[in-house]
Each structure stands twice: as C-alpha cells, then as structure tokens.
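This report concerns only the one structure given below.
The other protein chains are all here in position, but one chain of the complex has been omitted.
Moving on to subunit A:
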C-alpha cells in the first residue's frame, strides 16, 4: 500500500494499540504469529487512511480479539525438519533422570562428606523438633478444656496504704467463689478445688492418699470426660467419690467400678473410723498437660456456719475457678467482685485490722486459667500440679535455635564448598547447551533432595529418641504433636530456606559464570572465603558458650549439693505422723531406743510453720516457727552460739523460753540477745524470753536465703514428724525396726519414711534438670560444629592437595604440613572465644544472681572451655590433615 497523503509513521495515535498487539504476541502460537500479526498491521495501516485512526484502532482490537481462539493459541507440536534440533525443557524426564544420576553419583563419590552433611543437618533438626515438642507441650498446658477462654482463677493482691502491691495470692477461701457467683451476673459458675490427704484402705493396707475436693460443678466447668457415671450428679452426695481409671484398676482391678465403695478416714486423730464412699463416676485419666490431675475426687462439704463467718474471707487455702458468661468484660467483673467484697467483708476487714493490725487493702482479680502453668507470681499450687518456669522453655528454645542454626550453617557451608569443585561440571554442561534455568533447577533440586533426606532422617531420629527424652523431661510427648498447621508451616519454611541457601551458590552464582572461565581457569574460586570463616567462628562461639554454661551450672550444682548446710543430715530418717502428741512422742522414742542401732529421736512440728511476733516493744518480725524438743538441736548437731539449749532441768522452758537463730538476732538488732522478750501479742499474755542463740543453718536449702528462725517447745503446738538418727551403715536393720515399732504403736496411721540427706538433694531437682539439658545442648552443639569443621577441613585439604605435594617434594615435614593445615582453623576457633567469653561471663553472672549462695565464676572455667574447644577442633582437623600430610606426593602430583 502506498499513499502519498498520509505516510505511516510511528505516532501514538496512528500506531496500532500496543496492548492488543502485545496480547496477540503473547497468545498467538509462534509459528503463526509473524504473518498473522503482519496481516493485521497491514490492514490497520490501510484502514488508517480510509476511516481514520480511531476506527482503525477499534477494528484492530476487534480483529485481535477474534484471533484469540484455541486454533491460534494452541502451540504447534514441533515437527522437526532436517537441520532443526529439539530444545527439551529442563524438566524433561530424560534430563531429570540425568540430574538424579549425577546427584547420587556425587553423593556416592564423597561418602564422608555426604554422611556428614545429611547426618549433621538431621541431628540439628531432630534436636530442634524435640525441643519444639517440649515447648509446645508447655504452652498447650490446660488448653484442652472446652471452656478455656472463659475460665479464670480468682486471685488477690494486697496493697499497702500507699497503694503499692505487697503480695499476690493465687489462692482463695471458702467464701470468694459462692459470694461472687451469687452477685456478679457474669460469673456463670464457680468451682472450689483443694488438696487433702486421707487414709484410704487398699485391700488390707492403709495408704495415705492424695484426695482432691471440689464443688459439684467441677465436671461441667472443666472438660474431664467420665467413662461411667453422670457428670452432673457425680459430686452431689456427700459420701460419693469420683476416681480415675488408674485408681479403679488399683482398687478393683477393673474400670467398671460404678457403685462400688472405697473406705476413707477423713478426720485426723485416732478415734475416727473408716467410712465407705460410693464411686459415682470413673474419670478418664487426666492428661499430663493439665494443672488439675486427680486420682480421687470428692465433693466439697461446707457447713452453713462456715459460710456465714465473715472471717473466712481471710482464711485462704484453696483455689477457686470461675466460668464467665460469653463476652463478659473482665474489668467490669473484677470491679463488681471488689464491690461485693468490700460490702460483705466489711466487718471482717475491721476485725483483721484490730486483731492482727492487718492494714493492707485486698483487691481481687481474675487470672486466665491457661496462664497459671507458667506464671511466676501467681503459681499453680495448692493442689494444682506441674507449675513451671517459662525460662525453661525460653532457654530450651534458644538452644534449639542454636543447634538448628549451626546445623543449617554447616549444611549450607559444606554444600557451597563442595559445589566449588563442580564448577567444571557446570562449564561442561553449559558448553553442551545447558541453559541457566536448567542449571538452577538441577542444583536447587539437588540441595532440596538432600534437605528432604535430612528431614526424613530427622523424623526417624525423633521417633527413636522420644521415649528417652520423655523420661528425661518427665513428659509424654508424641510425634503427632508436630502435626500442627503452624508448626508444619514452620518446618516447610525451614526446609525451603535451608534448601535454597544451600543450593543458592551453585544454582545462581556458579551457573552465571562464563563456561570459558570455569573451564579454562581451573577454578580460581578458592580464595579467602570470609563467609565460611565467619560461620566457623559463629559455630565455635556458640559451642564454647554452651561449654562454659555447662561447666558453671555443674559447679553451682556441685556447690549446692555438697556445701555444709550447718547441720548434719547424714543417717537421719524422717517419719511423719500427724498429730503426734507429747505422750506418743515419748512412747515412740522409748520404743525406738530399745534397738542399739537407733542413736536418737527428735520430734518436730510437721511441715513448715511461719508466724509473726513483736520484739523491742513494737517491731514485727516474720520468722519460721519451729516447735521442737530439747534433743532436736544436738541430734542434728546444730551448735548453740550463745546461751543454752532447752533443757529438762528448766521446766519453765516450755512456757517461757525460746531460742532464735543468728539471723533473727541480726534482724531484731540485738546486741545482747539473751534475755530479750519476744511478744506474740495476738495471743493474750504469750510472751517469751530468748535463752539461746542457734547458729544459722540452711533449713530451707541453699536456693533460699536463711531467714529468721525461732524455736519453741510450747506444749500446745503439735508435733508432726520425728527425726531419727541411726548408726551409720545400719540403714536396713534400723528401718525395719522403725517400721515395726511405728506400725505397732500407730496401726491406723500410714507409714512412710525418707532420709533427710536424700530429701535435701531433691530440692535441687530443677538444677539437676538444667544440668542435663545444658550438657545435652553442649554436646550436641560441639558435635555438630565438629562435623562442620571436619567437612571444611576435608575440603580445604583436598583443594590444597597439589600445593602439599609440591611442599613435600621441596622438603616440608609432616609436622609442618599438619601445622599449615590446622592453624587456619585453630585461629578461627580462638577468634570465636573473643565473642563467646564475654557473653558467657555475662549470662552466667545473671543466672547465678538467682542464688543467694553461689560460686564465683572462675577463670578456670574459661581456660578449660578454651582448651576443650581447641583440643576438639584440633582433633577434628588433624584427622584429615595428617592423612593429607602422609600422602605420597607422587599421587597428588601425577594426575592433572
């Protein structure tokens, strides 16, 4: 077409619409595109002169749209004409087979490297999975109740007159639950829950059984399915009991226990008899991640008199849970609760102020049920079990992330290092026509494949070690816990990230290189690799940090368990007998001492009592209140510093004299403690004189500071247990004698004994757990770091084969070559100390602040950690370097 008046020129108005043109280019099959597009453009130009640009453009668009039919869009199957060659996609099955073959061959060629790489990553992953399981279990505590978002525990706080919070209290008394529920419409129902111990008949034996007492609404508020029995009525009748499957099996040998009876003796003292309780329900075993775990549950029986006594507002000994109505406003509910408290307890508040000069203001609040387990100031106690420190979970998660990080670093590091050697393969592949996309797919695919293998192995590992781990962590975790949407997502993300990072270098960087470069230059890529070096530094910094932490925790633990407590706990047996009267105590001592193996018997109050008294006329002192017997201090070899011990020679001691410990004296500010009065002002006329000062001793273990302590022999205070000193190495004979005597004297009381030194060790169970966890973490971290270091040393030795050959030919000794190969890595390890030591010192100092009695961080800890790390690193590296150094140079130089 030629038309002089309007020559076609590229102008926006006179050009074909670009978008339509692009659409056509994109949609139309390549073999048709050229002439179709040409035809359309030709027509467009013609129409431009005939009908003007607007119409022509419109027609062009319409014509293009008409061409968007399957006929034009469908790509032609390539029919190869002579001289044309196929360009198969990188996902062609043949190519895939080739990639897999090459991947497997590369793995098989370097078995050590492959094993290190995969095993290292899978160990790291397995550790991380285990720890995630653990923390997830911690977080999932108590969440299985259907009512969870609406479940709260009533708590209270004491405010001083200045409005400062003095004390927080997770427990409540009999009144709070029912009173609040009656007047706050948002409180749908309440449950009071407390723990008791009662004697129970089990066959012919009598055992002391932990029994929980709860309101009737227990089973409607909480989700504890009953295997048999009606959850609404199970706790309605006073003499009913709900037992767990396990208890049913123990008592009756079957879980079909509905309607059967169990004998309990509820009241203390010897006169009461056993009474039958009817099993009204058998409950499924409570889950292990529950704060409420019961074997025996009884209905709570409260007399009307107790409910009307306003003093019970301050009698705090149990947990009260409330279920709010849906959508209730928490603040509003709390405000209403406090209103009711102030109105209802007005007289009691006045009485408390008068009688005990208790002036703090009490405010009630609600704590979410699920927050109890990990709460530090409002703990899950008094019948609630498993309260845990969230710090545990945080530190564990930290360690897990450490290990995972190191494992991933290794994996990436080794894969990248290895891939440098494959630069030649990449060059050849490019020469024979591989595109960059193809190489990317190949190398990424390979690293994903490796990664996948490691993941599968990790799952297998977790499954294998889970039983041991459960034993250690006292949990019942299952792999099924891991199949949670978010966790799975996390793992998939981790998988992708690791695979991507590991495959990134060969897939995206190496594949970009010009083949001529990679083939001709014989891999000049092995220069200083700062990335790899810093990764080694990070790994060893983490490892030496953990080593220092482990060493410190070990020595602190050692200190806690071996430090002199200030009294002699060796060969002391403790037995409990509630309500041990003076007469019974004397009888027990006389009978026990008939056996020459028994050295002494000292009765004491059961549990730990605390109270308050006034000294110096008005100062109040809170102290531990010990009711003892004159033999108590000598038996435990607790020295009396000033004055004298209680003595039968002074019959007035029991009503007039007390002993105090040095801390008490210090707190009271006495110069001359002997003869000072101690005033129990709330009991009229109860006043004592200090007759002796006892040396401070760690009666509460070393994790608590020694507090003021006061000893009395007041006859009104009941004993609850007795310490029996036995001759060394007569444990079994003595215990037999003690048990026989006890059963003869107190046939209806449960008998249980423990050794005082063992009890003292049990106080440090948490520390023992820490110790285990840290050791486990440190070993794993070191192991994984070593794996990484070993891999890198191998690669570096391989890379320098020729150099070492030449050095040897020129006369280098084996030692000098080992030195050459090792020193690089050892330098990095030393560098890692610079990072790790200050951090470890700081962290350990913080941790030790938790203990009033602690070790000093010694320089030796660091020296040992440094030596250990260097030694391990050297051993790891030298294995490879010795092998390389011993190789005959002919072998390394012969081949080109």
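As a convention for this text, a residue touches a chain if its C-beta (ideal position, glycine included) is under 8 Å from a C-beta of that chain, and two chains touch if they have at least 3 such contacts; residues count from 1.
Criterion: contacts and distances are computed from a predicted model.
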{"item": "Protein name, per the UniProt record, of whichever chain is missing from view (\"PadR family transcriptional regulator\", \"Chemotaxis protein CheA\", \"Formate dehydrogenase iron-sulfur subunit\" or \"NADH-ubiquinone oxidoreductase chain C\")", "value": "\"PadR family transcriptional regulator\""}
{"item": "Given A:67, A:179 or A:737, the one touching the chain that is not displayed", "value": "A:67"}
{"item": "Which residue of A:20, A:40, A:56 or A:873 touches the chain not shown here", "value": "A:40"}
{"item": "Absent chain, residues of subunit A that touch it", "value": "1, 8, 32, 34-43, 45-46, 63, 66-67, 69, 71-72"}
